[in-house]
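Dumping the structure here so I can ask a few things about it.
Left out: one protein chain. Kept in place: all the others.
A and B are the chain letters, set down in written order, and residue numbers restart from 1 in every chain.
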Amino acid sequence: MFKAEILGETLKDSIEALTIIVDEARVHLADGGIYARNADPSYVAMVEFELSVKAFEAYETDEEVITLDLKKMQDILELANRTDVVHVTIDENKMTLSFGDLKYTIALLSPYSIKKEPKVPNVESAAHVVITGKEFRWAVKAAAKVSDNIALGCVNTTFFMEAVGDADTMRLELSKDQLIDISRSDAKEEEVRSLFSLEFLIEMSKAIGKASEVSLDIGRNIPLKVGFDIADGNGTVTYLLAPRIEQE
Amino acid sequence: MFKAEILGETLKDSIEALTIIVDEARVHLADGGIYARNADPSYVAMVEFELSVKAFEAYETDEEVITLDLKKMQDILELANRTDVVHVTIDENKMTLSFGDLKYTIALLSPYSIKKEPKVPNVESAAHVVITGKEFRWAVKAAAKVSDNIALGCVNTTFFMEAVGDADTMRLELSKDQLIDISRSDAKEEEVRSLFSLEFLIEMSKAIGKASEVSLDIGRNIPLKVGFDIADGNGTVTYLLAPRIEQE
Partner (left out) sequence: MFKAEILGETLKDSIEALTIIVDEARVHLADGGIYARNADPSYVAMVEFELSVKAFEAYETDEEVITLDLKKMQDILELANRTDVVHVTIDENKMTLSFGDLKYTIALLSPYSIKKEPKVPNVESAAHVVITGKEFRWAVKAAAKVSDNIALGCVNTTFFMEAVGDADTMRLELSKDQLIDISRSDAKEEEVRSLFSLEFLIEMSKAIGKASEVSLDIGRNIPLKVGFDIADGNGTVTYLLAPRIEQE
């Protein structure tokens, strides 16, 4: 049994953040709030998601683990305004979503239908960069004009995103004063870079694009860690994306 | 010979109301105005249409029955503004539509190309409900998220729309004070309901959605009657939609 009230905006943003990685998500309904850790079918990308009870208008749970049909929820929530309060009840494999004059009852998925939770790899990044979600989304869009891959990296305290296609290249550079923040845990002079699939970053940038601040943890051929807040800081989303081998 | 002047808005709305049921319509050009009664090819839905001479800026007719290519008219009228006065002339199987600097001449269809006019079934409804066109369109959209069918009905003086899909359900309830009007001709306590194909209601809701008031006549497994005004009350549109058999 789970019973909660949540702002349309928060619920929509939460579902979107998860749906970028998976269509069906295993979600923990715990005392302190809900959390989830899901990997995409190819294990290239992963999402860690947390939403504190503070993000809810009302919250009551028996501590369960459920499996949500995110695509169906997203489709239904298209009808909810961002300012609507959505009433969510979960009982005996049924979820009820009520808002305005509407009441939907949808089936939960079988917990056996999705893979078990992935382990989060230990990543030691060399640079920590903070930019606006808007700038991140823009750069990903710009890279897609010439390539399927994008390299993220730093030289000194300049952050760069670079796409190299068959004949064409794109490079975006943001120096320290164009960034919200940049810090390096290694020798500053050296170039750090890793290459990633644009396909996943394009998807992620849809959720990321709304965030006022996005943190990027970058190293040498290690997974990229992308973090941002939702629900006015009462929730966090962290994506991990495996690097590609860069051919020199 | 027919010669008339009509506001772009009224002509567009009239064509749209008809085109939801048929692509080609038999239309009577009578002394008091124009009227039409057409059924869709499967005879599941029907439209009755009336537009008084008061809806025209100028009107002159020899009393004819013509067959219109609605899709072509709709395509051409996309170029007319709602405030344009459209000059319509019909003579010897040719229709002329003039507005702005443009003049179109299009062929009328052969009167033998379409089926004869359907008879209007005698329907004794148990409940009469009046809601806004916007609310109706919204409910139809909400139902489409989970099913291909929608039930319309009343319990006491609460109106409901309910969609039941394979695993999921949607229910919208509007009590008496959320409706413009509701009246029952039978015992109020009993539930009345009929099931309809969403496919037709989605189409109808495009024309209905603009109406400030829509009347719904609902009974027990009988056709739904949907009525609304066009042309500032100088025209009426009535749709009849056959019910589906509801499986318990």
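Here, a contact is a pair of C-beta atoms (placed from the backbone, for glycine too) under 8 Å apart; a residue touches a chain by one contact, two chains touch by 3 or more.
Remember, it's a predicted structure, so these values are computed and weren't measured experimentally.
Only one of the listed residues, B:Val53, B:Ile76 or B:Ile180, touches the absent chain: B:Ile76. Between the chain not shown and the residues A:Met46, A:Leu174 or A:Leu224, the one that touches is A:Leu174. Between the chain not shown and the residues B:Ile106, B:Ile202 or B:Ala242, the one that touches is B:Ile106.
In the full complex, the hidden chain is touched by chain A at residues 138, 141-142, 145-146, 167-174, 178. What chain B contributes to its contact with the hidden chain is residues 72, 75-76, 79, 101-107.
Just so we're on the same page, only the chains that are shown with their structure count from here on.
Averaging Cα coordinates per chain places chain A and chain B 46 Å apart.
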